[in-house]
Every structure is written in C-alpha cells, then in structure tokens.
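Complex shown without one protein chain; remaining protein chains in place.
Right after this comes subunit A.
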Amino acid sequence: MREPLLRLSNVETFYGPIRAIRGVSLDVHQGTIVAVLGANGAGKTTILKTISGVMDPLKGAVVFEGREIQGEDPDRIARAGIAHVPEGRETFPYLTVRQNLLMGAYARRDRAAVPGDLEMVYGYIPRLRDLSQRVAGSMSGGEQQMLAIGRALMSRPRLLLLDEPSLGLSPRLVGEVFELIRRLNGETGLTILVVEQNAGTALATCHFGFVLELGRIVMEDTCENLMAKDDIKEFYLGMKDEGVREGRRWKRRKTWR
C-alpha cells in the first residue's frame, strides 16, 4: 500500500500531568475523508492540535508526507500544507469576511496565487462573497463555520483538519457543511480529517473511521463497516433516544466495547 499522507504513531500528548492522548496511531491516506469519532473529552481536539503543532506530543511521531513534523511551530506546519479549522470556528470577530479569508493565506509564500484562491473559495461558498464586507462577529454560527472552512482553504492545504464542524448547527446546516466537505474531497481530491460527535453524518460522509475513547483508539474500520456495527448502532440509538442533540453533551455514558 502507498505511504499515508499523514501517519500518527504512538502519539501521547499531555495537559500538564493529564495524559489526554494515550498512544494514538492512525493513518490518513491521500484523497480520503477520515473521521475520528468520540464523546466529550475523548481527546479529539487534542489529536488535531497535536497534528497542527498548537500542542507538542511528549512521545510518538507525526509524519506528514514522509517528514516528521511533531514539535514544529504551527506556522511552519501550516506552510507545510496542513490547515486546521478549530473547534468553535474561532473567526476574527472584528475583521471582515474578506480579511478573515486573507488571514488564512498569511503563512503562504506564493502570494501571487492568493487572489485566485479567494475566487475558488467564493466559488465553493458563494455566500461568503455576498458577505465579504461584513464583520465576522456579526454573522450566524453557520456562516461563521463556512467562513472558518473557507479561511482554512485559503492556505491551499493538502490536508484539512476539521474539529466538530457540526457543532451548534441546525440539521439543515450540518447537511450543507458535510455536502461541502464531500464536494471538496470529490472535486479537488483534498484529504480531510474530521473529528465529530455527530457520528451519523460523519459516517455517511467518510471513507475510513476511528473511534476514540479516553485518549485511545478502540475501533477502526471503513465507515461502511463501522455503520453496520452493533455498538455503533447503539450509539445512534442513544442519539435518537435523547431526541435533539442537546448542545454538545451526551447524557448517557457511551461505551464502545
């Protein structure tokens, strides 16, 4: 099999004394959508932060395009081709949409290509063109999520990291966001690593999935197979029992074994 675009091997990341990631290994292959599923506090965000260099792992290696990148500064990793759409969107509230998008291209060296990529982003997310002079903080959650994705695309990434893009969005908007993810992957071949609690939508979109529990990978398979598994179904049932997904909390404790 080909070398994966991204490989984590035995990564351990700490918050002070707290070991949030306990030896995670996962591969992301070129041109695929990979999902990492897990409940609150499973360590999903920490994995993405470790990849994009916002946090440094204490042990293990992060290999991107054959090169070890763990411990490097985030701006170097961004330039190396990894873009991170953080949890909670994290737009620049007092900058306009256009300025926010341009910030996504800040670390780039090939400035000449930026205007063309701005058009590419407007092409994929036409609403951003209409809102281009609006201040980001005044937009709705869904618009800000689209902006955060557009901003990440402005760095022309070869790997896009998405942290819970469905968070706080209505089902219709969740559908729109994942439709965008599918199109970006299908039309440009962009490799996408998405972490989600919304397992249903994520599994319907991804090619390969990992299930994370308390900082460990407890299951990995193609998304098709994962969807067929009993405990995953139970996970869905859990969702259905509670009706609307209340904010971001699962009421019931989830187990995966």
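Note that a residue touches a chain if its C-beta (ideal position, glycine included) is under 8 Å from a C-beta of that chain, and two chains touch if they have at least 3 such contacts; residues count from 1.
Rule of thumb we're sticking to: contacts and distances are computed from a predicted model.
K.L.:
Out of "Protein-glutamate O-methyltransferase CheR", "Branched-chain amino acid ABC transporter permease", "BLUF domain-containing protein" or "DMSO/TMAO reductase YedYZ, molybdopterin-dependent catalytic subunit", what name does the UniProt record list for the absent chain?
P.N.:
"Branched-chain amino acid ABC transporter permease"
K.L.:
Per the definition of touch given earlier, which of A:V63, A:A107 or A:M227 contacts the omitted chain?
P.N.:
The missing chain is touched by A:A107.
K.L.:
Using the touch definition from the top, which of A:G137, A:P171 or A:G189 touches the missing chain?
P.N.:
Looking across A:G137, A:P171 or A:G189, the contact with the absent chain belongs to A:G137.
K.L.:
Among A:D75, A:E119 or A:E179, single out the residue that touches the unshown chain.
P.N.:
A:D75
K.L.:
Which residue, A:T13, A:T50, A:S155 or A:T191, contacts the hidden chain when the whole complex is considered?
P.N.:
A:S155
K.L.:
Identify the residues of subunit A touching the omitted chain, counting contacts across the whole complex.
P.N.:
52, 54, 73-79, 84, 86, 90-95, 99-100, 102-104, 106-107, 137, 151, 155
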